[in-house]
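Removed: one protein chain of the complex. Kept in place: all other protein chains.
Chain nomenclature is as follows: A and B, assigned in order of appearance, with residue numbering initiated at 1 for each chain independently.
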Amino acid sequence: MNQLLRFLIVLLPIVVLIFFGKILLVDEDIKFSNFNSKIFPEFQLNDLDGNPVQSGSLNGVKILNVWASWCITCLVEHPFLTRLSEQNIQIIGLNYKDSDLKANAWLKKHGNPYLFSIYDPRGDLAFDLGVTGAPESYLIVNNQVVGHIQGEMNQRKWETIFLPLIQKAKQGS
Amino acid sequence: MIGEISHFLSLSAVLLLSLVLIFNLFFFFSKIHPNQLTLSMRLFNQACWLVFISFGMYVYLAISDDFSIAYIANHSNSQLPIFYKITSIWSAHEGSMFLWIVFLTAWSILFINSLNNNHPLKKFTLLMLSLIILGFLLFLLLTSNPFERILPFGAVEGADINPVLQDPALAIHPPMLYLGYVGFVISFSFITAYLLNGNFELQWEQDIKNWSLVAWIFLTIGIALGSWWAYYELGWGGYWFWDPVENVALMPWLAATAFMHSLFASSKSNVLKTWTMFLGILIFALSLFGAFIVRSGIIDSVHSFANDPERGLYLLSFSGLITLFALTIFAYRLPALNSSKLVVTGSKESFLSMNNILMITSIFSIFLGVTYPLIIESINGDKVSIGPPYYNTIFAPLILIAAIFIMISVDALWQRSMPLRRFFTAIAVPVTLSLISMYLIWWTTSVFSILAYIGIFSGLLILFRYLLRVINNLFNKKFINKGSAIAHTGLGLLFFAVSMNSILSYEKNLNLAPGQSILVDKSVQEFSFNNIRVIKASNHDVISAEVSLLQDGREISLNPQKRKYTTRGQITSESSIHATFLKDTYLTIGDQLENGSWTFSLKINYFIKWIWFSAALMVLGMLLTIFKKKVS
Partner (left out) sequence: MIIKKLFIFFSFIVLSTSAFNQVVYEFEDSLQEKRFYSLISEIRCPKCTSGSIASSDAPVSRDLKNKVYELVRDGSTDKEIKTYVSKRFGDFSDYRPSLEGSNYLLWFGPFIFLGLMLIIFFIKRRV
């Protein structure tokens, strides 16, 4: 009994040390977190031009990017999104708690990387998606939400979080 | 220039401490030089003074607005009052680490010089202290250097301290907390020295007793200040959220409390020695763990400092190594330490053993709660959140057990069992009174929550038990240990107040335009939003609301504000609190809506003053214990 106790007194701190050491050495963003994929929530909204969004528009591999004209960080990620769209990555915008006038003006001024933007002034669809603020991005594959990036999108997050999921999806189909 | 000198002094301290260690290591295996200890002490003392002067110069740099130093430029501002220029030093990682080291050094120099030169443990203690201070100084200078310059010209103006930190309570909270945390380096080092030395006939408890008790006081005040600040500054009317950073401050406190009680038994009755030694090591180990958690960014918390894996790794390795070192020696010596004395069931010693077990269980529970999300995430990637629902559920039964043991053990005897008759008379009255009181509380409030009632019952048991004690003392001249009675009464009061607060407090969210008033409930008969003004202050703009309440027949004025700070553009909310004996009326202003009305959050918090008072009682009780005249 005593022997066991003595052994434990030394072993337990070692276990704690190794555990925390391991956590520290893993990259923060990719960590171990899973994302529980779910079906894209139902919605009945228009796009920024006033046309209803079609139900089939979320088929295939799409990025859904939450943005707003009042969102400063969205400007930071905008060039990256533009580059993505030029590489034929399909991006759909979700205009979050914004006025359509200001949103359209913003797109005119800074450029429009989106196929179209869903107009969600009350944030209802955003709420059902679990959006915590702007900017935020989701990866949609055949109407399933399979990936999530909080905060601005950049090369690193794109490569470590979305790309692997996209490749997995392409292999699957 | 001064910055360079200050930096140089710290580096020199590193050098001197290294010399102390190398010097003693060299002589470890050869014949002991007669002046070895004297020389080592001289080097050590000089190193400590270098640290003090270095920090003193750093304070001068902060006061004189030297914005060529990156840290000072990032956290201070020329418009700040001198008091806040100084406190901005410990408002973030590098500076607060510097403060931590200064306190570590201060405790060490005071303690080591209080030991006689022929004290058999002086050398090993000196080496332990030198090693620990050196490790932290290297951490500071290598990974978190407060002396880094902004080249080539420095900043024109400081970025300003976070306005949330421009507050007297928050200014003193870290120093108090650190004084407590690092004070236990003494028990850690001295006990490790004792174990290294190997002569177990030596008495060691007396040498560190008062030092540890004083450190406990600082730790208690530090935690209480943090809680108090959170209550009146953060605007949500809560004082404890079981946030990871609060938890890592609580764990050393629990270990320290257990340690003190165990020390009492250990020095009085020659029992529980190995428990006490283990606890004495555990406290500082938990403090180190706390520093690691807060400064490595590994856990999501509002309080987290730096998100830097390099710092995290250094802290983890260093803390881990010295803790392992101490615990390995402890484990190694364990057979020789075990006494053959049996603990009599029902004796005071047995209750103190139970207390240790309960405290360790509490520490384990908190540790489990803090690390469980990390463990689960690393196994299957799921994210779990652990907070008040978990901790409140786990702690309710634990404090009930603690309260029962406290109630019984007040009358327990050393080394023998309590006579059964004594046992029953001791607990019959408090239990009966507590049950009656609980019924009365339920009858008057009609609120029931099982966890809260467990807490209320626990608090009442302790309070009534000590009330009985006091009565016995006054009328039957029965002996009462005043310090212990006051401190434990404080604990009982804490359990009672916290639980009552949780069942009675309530919140109302209101929406009024200036000039409107509303009837809220039976107690707050009228809530009038009289006026709202914009005021300009030195470094911020204020939106100030004037509200008057008719509460329980009394007229109260409240003045909640929102402030926008010019330098960083940060917006803070200043709640308005009217605190009375029984409850606090706590008003926060929210946002203005499109129709011109403003939202308000009105919270009625019960027994808040009692919570602060209970912390004061615990500290008072401890002070009495430290300063009581030795009778015998």
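In the analysis below, a contact is a pair of C-beta atoms (placed from the backbone, for glycine too) under 8 Å apart; a residue touches a chain by one contact, two chains touch by 3 or more.
Because the structure is a prediction, the values reported are computed rather than measured.
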item: Hidden-chain contact residue, picked from the options B:Asn35, B:Ser64, B:Ser339 or B:Thr580; value: B:Ser339
item: Candidates B:Phe23, B:Tyr390 or B:Phe613 - the one touching the absent chain; value: B:Tyr390
item: Options B:Glu157, B:Glu310 or B:Asp382, residue touching the unrepresented chain; value: B:Asp382
item: Touching the absent chain when the full complex is considered, from A:Gln3, A:Thr132, A:Asn154 or A:Gln167; value: A:Thr132
item: In subunit A, positions touching the absent partner; value: 1, 5, 36, 38, 97, 123, 127-133
item: Residue numbers in subunit B that touch the chain omitted from display; value: 234, 236, 238, 241, 243-244, 271-275, 300-302, 304, 338-343, 349, 353, 357-358, 360-361, 364-365, 368-369, 372, 376, 382-390, 393-394, 397-398, 506-516, 518, 532, 534, 543, 573, 590, 593, 595-597, 599
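Basically, only the chains that are shown with their structure count from here on.
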item: Partner subunit A, residues of subunit B touching it in the complex; value: 278, 285, 292, 296, 298, 307, 309, 312-313, 316-317, 320, 323-324, 327-328, 330-332, 334-335, 338, 371, 374-375, 377-383
item: Subunit A to subunit B touching residues, read off their complex; value: 2, 5-7, 9-10, 13-14, 16-17, 19-25, 28, 31-34
